[in-house]
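With one protein chain held back, the other chains of the complex are shown just where they sit.
After this line comes chain A, so read on.
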Amino acid sequence: MAEEERGILTELARYGQIGTTFAASIFIGFGIGWWLDNKLFAGKTTPWFSFIFLGFGIAAGFKHLWDLSKKISDD
């Protein structure tokens, strides 16, 4: 794919998605941890899984950024 063929809309689609994806991955990570804590283990492990999976969610957000920047530098 040539660089000039891509046009401004592709860039818009790619970069416009960064913010929501980052926020969504953090929320999903925390949501999984909260579910494990409060539903699966019924509150016995309460803050721990939430915090660990919150960390996973943040890491997933950064991984998305990392993958994207790698893809851009490859092109």
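One rule holds for everything that comes next: a contact is a pair of C-beta atoms (placed from the backbone, for glycine too) under 8 Å apart; a residue touches a chain by one contact, two chains touch by 3 or more; residues count from 1.
Just so it is clear, contacts and distances are computed from a predicted model.
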Hidden chain of the complex, named as in its UniProt record, picked from "Copper(I)-binding protein", "ATP synthase subunit a", "Metallophosphoesterase" or "Phosphoenolpyruvate-protein phosphotransferase": "ATP synthase subunit a"
Absent-chain interface residues of chain A come out as 1, 5-6, 9-10, 12-14, 16-17, 20-21, 23-25, 27-29, 32, 56-57, 59-61, 63-64
